[in-house]
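Yeah, one chain of the complex is gone here, protein chain that is, but the others are all in their spots.
Up next is chain A:
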Amino acid sequence: MDDLKQELKENIVEQLNLEDIAVEDIDDNDMLFGDGLGLDSIDALELIVMLDKNYGIKLTDPKEGRAIFESIDVMAKYIFENRTK
């Protein structure tokens, strides 16, 4: 699980071009949207594609993302339980 969390942090920083944020700056329980990392709706779409491409998880309802993308901790748990690759 720790490896998955680290992988997620690296992918988020790289794919979302978070220029001023290092992987070490992201805590497992930090909010990804809003007051946390400050991600926005375009980032949410990027994360949905990332789930599909990297872990074989298709989110049919984008509203599901609101709960799944709450934090690295929540996201990693969801991927661990639902991944197909």
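Just so it is clear, contacts are C-beta pairs under 8 Å (C-beta built on N, C-alpha and C of every residue); 3 or more make two chains touch, one makes a residue touch a chain; residues count from 1.
Just so we're on the same page, contacts and distances are computed from a predicted model.
The complex includes a chain that is not drawn, and of the options "Spermidine/putrescine transport system permease protein", "3-oxoacyl-ACP synthase", "Amino acid ABC transporter membrane protein 1 (PAAT family)" or "Alpha-D-ribose 1-methylphosphonate 5-phosphate C-P lyase" the UniProt name matching it is "3-oxoacyl-ACP synthase".
For the chain missing from the display, the contacting residue among A:Leu18, A:Ile57 or A:Ile72 is A:Leu18, taking the whole complex into account.
Those residues of chain A that touch the chain absent from the view are 15-20, 38, 42, 45-46, 49, 52-53.
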